[in-house]
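Heads up, the thing below is written out as structure tokens.
What follows is chain A.
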Amino acid sequence: MFYSADALKLYLILGLSSGAAGGLIVLMIPRDRRRLRNIITFIFAASGAVFSWLTALSVFAGKGGRVGFASGELEWSLHPDPPGAVFGLIASTLWLFATVYSFGYMAEKGGQRVYYAFFLFSLSATVGVAFAGNLVTLYLFYELLTLATYPLVIHERTPEASAAGTKYIMYNLSGAGAILIAIIITYRYAGNPDFTGGPVLAGVSSPVLGWLLVMYIVGFGVKAAIMPLHRWLPAAMVAPTPVSALLHAVAVVYAGVFGVIRVVYSVFGRELAGQLSISRVLPWVAAFTILAGVIIALRQDVLKRRLAYQTVSHLSYILLGVFTLQPCGLAGAMMQMITYPFMKMTLFFCAGIIARQTGETRISRMAGVGRKLPWTMAAFVAATLGMAGTLPMSTFWGKYYLMKGSVAGGMWPFALVLAVSGLINAACFIPVAVEAFRGDKTPSCKEKDGWTALMFAPTVVLVVISIVTGLVPGIVWPGVEAVTDWFFG
Partner candidate 1 sequence: MIADNLPAFVIIVPLFVGVVLPVFARRLRLVEGLVVLAEAAGLAGAGFLAYIVFAQKGTDWVYQLGGWPAPWGIELTVNSLAVFFLLAVMAVSLPIALFTIGNLKEEVGGNRRTARFYTLFLLLVGALAGMALTNDLFNTYVLVEVATLSCCGLVSSRGTPRAAEAAFTYLILATLASSLVVIGIGFIYVITGHLNMGFASQGLAEVWQTKPHVVWLAISFVLVGFGLKSALFPLHVWLPDAHSSAPSPASAILSGLAVKGYMICLLKFLYVVFGPDLMKEFSVDRILVLAGMAAIICGAVMALPQDNLKRRLAFSTVSQVGYIYLGFGLMDENGLAGALFYLASHAAIKSALFLSAGAMISATGKKKISEMAGIGREMPLTAAAFTAASLGLIGIPMFSGFVGKWYLITGSLDTGDFLPTVIIIAGSVLCAAYLFPVIRVAWFESPQTANQENTAQLKGPGAAQKLALLMLMAVIFILGIVPGPFIALAKNAAAELLMFR
Partner candidate 2 sequence: MKTLLEKLIINYPYFFAMVLFAIGVLTVLTRSNLFKKLLGINIMGSAGYILFIAAGNIRGGTEPILHTSDPGAVYVNPLPSALMLTGIVVSVSVTAFALSLIIRLYKEYGTTDAQRIARMRNEVTESDSSDRR
């Protein structure tokens, strides 16, 4: 692999712009050329993934590239560091899975041109968030992500979808407003330096810092679905399933989580954050969201909404690890961040397959589905085990390190919270799986066609990867270690 300075810049720029360029080209393809559009989408999603991998690997090898652009008194810069590399990797890789799945799921639906175009735009925006080098660039791509995902949320064009879209925009723009105020306050203290140069606010002391942290957390917490800022997420489930799976289980919400990681570790830094009294409250907020999210999930009948609340809960696993300010905790958070999406996407993909083949979206009516779609439900069961955090699924390791980190930080109640939530997660979904295989009714099921294979394949691959990484966690460990080394020196 070429690691010259120019090559690195090239990888960075290409990784970022693949999505945008692809989206523009897709918009220009006539509406009826479906195969061409699918091929183009896949090519650009793949190229985005390839260049993100190249960038990430170069970062792990210790040589990230930098692209800067001065605009007035501010500077936009792309400057990936290990956390950004990890996020960029996950996002662009999972995008491929979601793209292939979309080919199958969206096969007979309308509005595909807009869908695929903005799907690709969102990829660019997410990669931009990951590789952003300073706060202002992060904010730029954060806002662009909101805008790029809006047309996907309102895709169904029903009144319900429009209402969900409006809620989505209002919540996210309000959060972004809070972030902007916090960024400007930070700028007045410390300017706009790159994240790679150490914590931005290092050495600053001011009574305002506690409030500043709160403002950042509230701002990023909208996307990271911290309660009570999570209300947009269940509403956004009106979007097509691939959108819900990728964006609202992985990309958009991870942008929020990533933002929180940046704030706590790259802006404040571990020592400064530890000194603020508000930092002791934050883990409790995360713990509350973990429990409340999963309890509310129990009461949902629509499968996607149950998954949405479970997402809310699981995102706070990562945030809990971040807020412990311990290396083990952060390792657990990163482990969770890397392994959880595989299983979450599996669950959503299964929900989508069920919805497309049988037309059922409500759990109470899914009795006996397992007989018609046995492989789907097998994947579902495997993913449920992952949500509960049991071996052989990879999320076990994330939970393990999170618990270790909580205990190490002297915060053992959180280990308890994690254990309890694991049990409740199991309670959420095991009954569904059991119902699916037991029930005496067999719902009507459409014939499986070529498109269905495109939906099955990614699902199966995701499960396989989860099991493999669960048995051999060493595969993902280097990424986790790179991040903890980066922040804890």
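Here is the rule we go by: a contact is a pair of C-beta atoms (placed from the backbone, for glycine too) under 8 Å apart; a residue touches a chain by one contact, two chains touch by 3 or more; residues count from 1.
Basis for inclusion: all candidates are chains of the complex that A comes from, given by their letters.
Predicted, not measured: the structure shown is a model, and the values here were computed from it.
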{"item": "Candidate touching chain A in this complex, from 1 or 2", "value": "1"}
{"item": "Footprint of candidate 1 on chain A - complex, ascending", "value": "70-74, 114, 136, 139-140, 143-144, 147, 151, 154, 157, 162, 165-166, 169-170, 173-174, 177-178, 180-181, 184-185, 187-188"}
